Structure formats: structure tokens, C-alpha cells
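Worksheet: one structure, shown below.
Only a single protein chain was left out; the remaining protein chains are all shown in position.
Just so it is clear, A, B, C and D label the chains in written order, and each chain counts residues from 1 on its own.
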Amino acid sequence: MLDIDDSPITRNGNLLILAYDHGLEHGPVDFEDVPESADPEHVFKVAQHDAVTALAVQKGVAETYYPEYEDDVNLLVKLNGTSNLWQTEPYSPKNCTVEYAAEIGADAVGYTMYAGSNREGEMFEEFREVQEEARKYDLPVIMWAYPRGQPVKNDKKTDTIAYASRIGLELGADVAKVKYAGSQDAMEEVVDLSGRMKVVMSGGSKKSDRAFLSDVHDTVSAGGHGLAVGRNVFQREEPSGILGKLEGVVFEGKGVDGVL
Amino acid sequence: MLDIDDSPITRNGNLLILAYDHGLEHGPVDFEDVPESADPEHVFKVAQHDAVTALAVQKGVAETYYPEYEDDVNLLVKLNGTSNLWQTEPYSPKNCTVEYAAEIGADAVGYTMYAGSNREGEMFEEFREVQEEARKYDLPVIMWAYPRGQPVKNDKKTDTIAYASRIGLELGADVAKVKYAGSQDAMEEVVDLSGRMKVVMSGGSKKSDRAFLSDVHDTVSAGGHGLAVGRNVFQREEPSGILGKLEGVVFEGKGVDGVL
Amino acid sequence: MLDIDDSPITRNGNLLILAYDHGLEHGPVDFEDVPESADPEHVFKVAQHDAVTALAVQKGVAETYYPEYEDDVNLLVKLNGTSNLWQTEPYSPKNCTVEYAAEIGADAVGYTMYAGSNREGEMFEEFREVQEEARKYDLPVIMWAYPRGQPVKNDKKTDTIAYASRIGLELGADVAKVKYAGSQDAMEEVVDLSGRMKVVMSGGSKKSDRAFLSDVHDTVSAGGHGLAVGRNVFQREEPSGILGKLEGVVFEGKGVDGVL
Amino acid sequence: MLDIDDSPITRNGNLLILAYDHGLEHGPVDFEDVPESADPEHVFKVAQHDAVTALAVQKGVAETYYPEYEDDVNLLVKLNGTSNLWQTEPYSPKNCTVEYAAEIGADAVGYTMYAGSNREGEMFEEFREVQEEARKYDLPVIMWAYPRGQPVKNDKKTDTIAYASRIGLELGADVAKVKYAGSQDAMEEVVDLSGRMKVVMSGGSKKSDRAFLSDVHDTVSAGGHGLAVGRNVFQREEPSGILGKLEGVVFEGKGVDGVL
Partner (left out) sequence: MLDIDDSPITRNGNLLILAYDHGLEHGPVDFEDVPESADPEHVFKVAQHDAVTALAVQKGVAETYYPEYEDDVNLLVKLNGTSNLWQTEPYSPKNCTVEYAAEIGADAVGYTMYAGSNREGEMFEEFREVQEEARKYDLPVIMWAYPRGQPVKNDKKTDTIAYASRIGLELGADVAKVKYAGSQDAMEEVVDLSGRMKVVMSGGSKKSDRAFLSDVHDTVSAGGHGLAVGRNVFQREEPSGILGKLEGVVFEGKGVDGVL
């Protein structure tokens, strides 16, 4: 595990990753409510907000837009991803090498792990390559830890989320991004299982400010180290509003009422 | 993304790719109406027309005929392709390396992506290799972006076409070749989803001059950057006629009536 | 495409390949009528006939017997092959590398392509490796172009044979070996689809001299460049008889009656 | 086979491996009874006990915690592992290379082999890589020898356990970890089949002190060389108690009554 507390992708030891791989993972539907969000330029501008410690994008978006923002944005290159057009066993192919990510200026790399899929084995092996290669470039590795597959009956159970996060620790991730487990207590179980590895909450689909901030506050209170958020930021007409509030909760120790 | 506006494969920022991989993809049937079109020499001659910014062919045709035309034709080597004799999950194997394409003089490379196929994962991974290798040779990468597979119910829906094009941007293509989406408005949606990546329209099966030029005009008006066309050129007895008209629409800002 | 007109495997631009991979492809049954044909030494002696421009054998036979015949026989190493003992999707694994073939003295290499098989993709990819590697050694590549697989209803149709041959041109073969299409006209269609790539006829199972020579004559008259023949030579008690006649038809412009 | 009697992972020729890969293999459930056992730090402290000759952990746990314990703990990096979330053919993917294990300080490496699985072939091949690579670093290889898969009706039969252990010898393992075969006689059969390769007993699920120590004593009396134990140590409130007793049985030739 790298010590990432001095890395640009953390602030006071915590992270706020703005995730923007929806163009690949979900397609046009995620941009319908706020059409300008389809434009990577719009989102790079959003990512200049002080609250954002890293912007997570796929290779093509990174190499096209990052050069103009490299002074103001920390780049997390997501190394794998898949469209939602196909329908077999969950699997997320690697569409960028660590070497290429490093070349285009990545400050960190990300990898989606579908533990529970019958193709888990392949993903473990690809994660091994990613993790060992990333060590050579001193790049932190963030695992998108999402149990999925026919045997995973309920991916919202605390035990399942904790198991997914633990897999991150066991396989050598520096940060695991997991689903919110439903309460501060549940998030504590997840954090306890994760040892020294940092755990961040996944933003998920759009919610009200209060509901969303409350989940984030629970996570941080439970010992989690922040969040990775996409739709709950870029599907808002005015992203800087929610980012300012998240800044208070994630980095400044404020409560939900304090920031609302 | 490469800046291809100074590349030989564009003219005023737009492209007209003459696609000629039908011998591999479709076999003899596409050459029946105009038998001389079966002869690559005939098509290389057609490609000398000023309107054509690149000729897309498979490796074998490229290495056999291109040497005699290298002063007059820009070469786009199509790196994958498949016959239509087999019938399982859509997949297009790589039959030429980027290195070999560069060696035989390619100005750009092309790759067919069947997003939606259950073999999408393999194709994402092969595209990664192609894209990263092409960067070493400074060769633009054109993605033939064709969603296909059992889960893709309708590959003519605007959303599906836009999604396919966006995948090109996300994975690092420089140009995506997509199906015409049915109207200028629909093509605008596709272009909007594609960020800075250029989008060109696929010519498809043979149409009347007016109908075909009208689609191309919609595409260019929508912000698209031209087209890739095969049968609508080489299945005409006199290809230079339609090429002259396309030149007007694609590079000279003329309307359909203006060129007819 | 290599210019093979100066290569030892052609004579006056044409080829007569003696194919002898039946021990691997068919087993003992092909040697029953003329038992000495099971002995590679017997066949190497046959291949010393002036009419034979190359002898096609598998790696093991090549490395064992060729050293004694290298002054009198041109060696075509067949790089893939399979027994007929198994029964799933047509596929022919590579049992010799181009590098090894070159090392043991090959003048050319051969590869069987089952277009239409659901494993066509793998074979396209392996052919890519073979073709690109062969270029490094300046070795001509002969494609055994045999459409096969459940979707290939009739591999004797002119269109199917022409498609198979065209695939050879598209993928970079120097010569395609195809089934006889049934008439001179049909062979012309095949040749027309094949561009500058040479097409040779496959000998197939044993026939009478007249019937066999007539097919060969049709092929040459149609613009084909000769044949690859196995059983129609080595299953005859006196191979030099038919070879003398083939020499007339293939290299000396004689008619069937002229040589009989 | 390496001579491991001088290696730090043995003591008087025997081994007591503290296995702690349960976070990956089983998830949170194994830590429920003794919650602090979820914390790798707790287990590293336990491993400082003189009785423990090596601590077996996965890569991520190793690289995160081992640096602080390297003077007091011998590190066995488990190279493969899988979650129990998925449900197809038994297979354990490699999530760490030997090279990486060596780099982070491993004294030995471990690999789980599911002989009997229909993916046995892949595992044999991966074990080959592991074993040959480990030889370059002079690292002993411990095989977790667990027959598994639909054809394995009963993995507790003496013959099956003996076969599994023998596979370790045949494939080049230095130590095989096998299930306890039920009696000293049965363990003798296992040891007899294993030649010079050392055999250690797997601890399995938690038992009473007497029952557990009795199995261990049988193993050592049968010529086995110790044990690998996880839950029977870390699921006890006071691990040092049982470790002291195991020390007597495994390294000091004491009987069960003698240590209780």
C-alpha cells in the first residue's frame, strides 16, 4: 500500500473523486437532464473546484482534455470499463495500460472489480498486472469494488460490501470505492474489515442534497475517507453548490446541518 | 486525440474516406453490378479523385497496390475484418498489426468495434493495443463504430448511434464512423455526445444521388466531419460524378441542390 | 504481395505444388492403394521431377528428409494442420513457426484457412502472424483457402470459392489454393476476384488422367497459375507419367489432347 | 526440491504456518467470533510467537503490514486466491507474481491447487510458472493441495489426500498442505506417497484443543512435518495458548497430554 496522504489525490487524508466514466458505462441517458454534462470540457471545469481531489475519466477523454487542465485538475485514469449494451457475465475489459496512463499524466489509476462474477478470476489476474505495474510508476490504485453476478443475491448487504472492500485490501488496492452500506454502523463494519486501506463511498444515482450529504457524513464518521461521486454532482444544474457542501463534510469536519 | 487537421487524411478539417473492404466483409456480391469494382486497381484509380482524403483497404490489398499510388492516394489500413460466412457472436479479428500498417505506408488505421456484442470485451482490449500502438507511430485511429449483437435491438436508434460514437471518444479514437441517424437533429445528438472527436457518416448500401447527398449534408450541417463511403461510390458506373458532388457538400459548404 | 515470378517455386510464373500432408490430415487410408507412398522418401523422389516447383510437407517430414534433397526439391513447409480424428468446429492449429520453417530451409510456407468456421477469427489472427513473419524472411505465403463450417452449405459454389480466394488477397497471401470451380468460366470468376494474387487449383481426390487434366487446363486457361496436387500424383503407380502431362498443360501451354 | 531445513520457514525441519488469507477466501464471516482478528495487525502480532515459522498472507496484506514486522515474522506470500462469492468450476487465479512476492520480502510462496477441477489443466500450467520462477529466487513453494470439483466425490478419503500430496511431489512443490486424513495410519499413507517432499496438515475449522492437537500429533507421528493453521489459532481469544501447545507437539516431540 502506498502512503497517499502526501499524494495530490488526497486532502487532509481524504478524497473526493469526481467520477465521469458514464459516457462509456451508461451512454447518453446519464446526460439527458443536464445536456452540457455530455461535454467533457464542462466536467473538467467542474473538477477545478477545490473540493475535487481527482477527476476519474477513461483514456480517450483524458488524453483529449486533460492537457488544458493539468494545472488545476488531478487525473485519475480509469483503466477498464464496459458499455451496458451487452448482457453476459459481468466483466470489465482493460482499455488502457498503466504505462499509457502514466504517459498522459495520471496521478492515480482506477480499476472496476466485479467480485462474484464467474469471470472474477480473469479480473483478479488483470488487477494483479495493473497493481504491480502501477507500483513501478508510484501511482495509487483505486478499486471500484462492486460485487456482481448471479451468485450475488444482494449487493447492498453490509457483509457483501465489507467483503468487497476487504478484497481490495487483500489484492493490494490503495483505496476501495464501495456502495454506501445504509448506516454509519454498517459503514463502520466495512471500514473495520478494510484495515489500513482507505474506503470511499460511491455516490450512486441522484438524490436530494440532504439525503446524499447524510450518507457521506455517515461514511466519514465511520472512518471512511471520502467519496467518489458522479451523477450527484454533474446531474445538478449548479455543481459547485453541492461541491461546496461536500467540501465541508469531507474535508472540514462539518455536519450535514452545518453545510446546508 | 491527435490533431488531425494538418494530417493528409483531412481537407479543411473534414474527411471523405473511400472504404473498400467489401471483398473481405461481403464477398463477390458487392461487385456484381459493376464488375470492374472487383479489381483493386480500379478502386485505387477512383481514389485519386481530389474529393477522397483516404482509401480504406485491408492489408493484402494495401501492400499489393498502394506502392504504385502512394503519390496520389492516402492510405488507411483497416486492421480488422471478418468474412460474412460465419454466424456466431459478432467479432472482428485483427488481421494486421499497426507496426505492419506503418511499414507499408499507412497514413491512418481503422478498427471495427461491435459494442454490444458479447465479445465486446475482447474488442475493447484489442482496440487498446491498436490505439496505444498507433500513438507511437503518430497514426490517427478511425473507429468503425457499429453496435451489434443480440442485445442491440435496433442499431438505427439515435441513442444507440450516439452511444457507439461516444465509446469512440472514451476509448481514444480520433474519428468515429457511425450510421446516419436519420435526420440532422439526430446527427446533432450524436455529434454532441462525441466531444472533440470527429464523427463521419457511414455510406451504407446504394441510394439515389439526392437521397445520399441529403444524408451527407445533414451530417455536415450537424457538425459531423464528413463520411466514409464504399458502395455508394464504387457501385456507380461513373464514380467521379458522385465524388464531385460529395466534394461540394463535404469540403465546399454547398447544398444538395447546389451540387446536383 | 511478393513478386514470386523469380522465386524457385514458380516456373514461367506458374506453380505445380506437390502436396504431401495427407499423413497428418487423413492418416493411413490415403496410402493404401500405393503403399510406398507412405514413405516420404518415395515422395521426395517424385518431387524431383522437373514439373514440380515445390513439395509441401509438414515440419517433421521436412526436417527429416529435406536435407538429402535440397538440391533437387523446393520446400514448402505447411505451417498448420490437423488430424481428422476429432469432430468439432473446423480449425487447423499451427504446428510450425515461420522462423523454424526458414531455419530448415523453406522456400515458401503454407497455411490452411477455414473461412466460415466459427473459429475463423482465430485463424485470421494466426494467419496475420504467419504472413507478417514470413515477410521478414521474404518467404511467399500460400493459403489453402477452404471455406468450411456449418454455415458453409456448399463449398463448391463459384461464389464461395471466389470469396475464399479473395480473402487470400485481402489478408496478404501470395498464392491461394482453391477447389476447382467446375468450369473455365467459373474459374475465371474466381481469378477475377483475386486481383494480382495467383490462384492455383487443388487436385482433390483421384480421377482419370483426362478428367483431371481437363480441370487443370480450364484453370490455366481461366488465368489461374497452376495447381497443388497430392493424391492425383502419388496415388498413381507411375507418378512421372501424370507429372509429364501436367508439365505440358501448366508450363508449356499444351492442350489436354496434346499431352495425352 | 529445495533443501528447506536451513530455511527460516522451518524449525527442526518442521513448519507451523499461520495461514491468514480468510479475508479473501471466506470474507467477514471468519472474523465474527473474534472481531480483532479482522485486523491484520492483530494477526501479525500473533505471528511473532516463536511457534510460528511463517505467516501466509495475500499480497496486499503483505505489502501493507509486513515492513513493520520483518524482523520478527517470516513471510509466506500466497500467490493465488479467490472469493467465495462465485460458483462455477473451482479455480484460483494468480493475484501476485513470484517476482513481486520476492520484492516485498517473501521467504516462501504458496499456491492453491484444485486437482480434480475441470480447470486443473490451467492450474498445473500456472503452477509451472510459479515453481520455475520461484527457483530463480530460491523461494520454497508450498502447495495448498485440495482436490475439488464435481468428479471429486469425497475429498477426505485417504487415497484422494495421498494423491493430492503426490501431485505436489510430481509437480515440484517443496511442501504440500493437505487435509488431515483421519488417523495416524492414514497420514502415514499420505506421507509414504509424498517421497522426500514435506507434508503439513491443514488446520481446518475450529475444534477443541484436545481434538485439534491430537490430529496434529498424529500427523507428526506419521512423518508429517507440521501444520498450516488459521482459524484454530486466530478464532481463539488467546492465540498464544494454543500456539504454545502446538510448539510442544510440532517442534519438541511432546504428546497431547504433555502439552495440555
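As a convention for this text, contacts are C-beta pairs under 8 Å (C-beta built on N, C-alpha and C of every residue); 3 or more make two chains touch, one makes a residue touch a chain.
Quick caveat, the model's predicted, so the values are computed rather than measured.
Colleague: Which shown chains does the chain we cannot see touch?
Modeller: Result: the unshown chain touches C, D.
Colleague: Could you tell which one of D:65, D:100, D:163 or D:180 touches the chain left off the display?
Modeller: If we include the chain that is not displayed, D:163 is the one touching it.
Colleague: Among the options C:21, C:107, C:155 or C:192, which residue touches the chain absent from this view?
Modeller: Residue touching the absent chain, from the options given: C:21.
Colleague: Which listed residue (D:115, D:139, D:213 or D:246) would be found touching the missing chain in the intact complex?
Modeller: Touching the chain that is not displayed is residue D:115.
Colleague: Name, in rising order, the residues on subunit D that touch the hidden chain in the full complex.
Modeller: 1, 115-118, 120-122, 124-125, 127-128, 131-132, 135, 147, 149-152, 159-160, 162-163, 166-173, 189, 192-193, 195-197
Colleague: Which positions on subunit C touch the chain that was left off?
Modeller: 21, 23-24, 27-29, 31, 35, 38-41, 58-61, 63-65, 81-83, 85-88, 91-97, 100
The working rule: only the chains that are shown with their structure count from here on.
Colleague: Does excluding subunit B break the complex into separate pieces, and if so which chains end up together?
Modeller: Ignoring subunit B, components are A, D | C.
Colleague: Report back the single chain whose CA centre is most distant from the CA centre of subunit A.
Modeller: Chain C.
Colleague: Using mean CA coordinates as chain centres, what's the subunit C-subunit D distance in Å?
Modeller: 57
Colleague: Pull out every residue in subunit B that's touching 2 or more other chains.
Modeller: none
Colleague: Specify the contact topology among the chains shown, as one of line, ring, star, complete or other.
Modeller: line
Colleague: Among all the chains shown, which pairs meet the touch rule set out at the top?
Modeller: A-B, A-D, B-C
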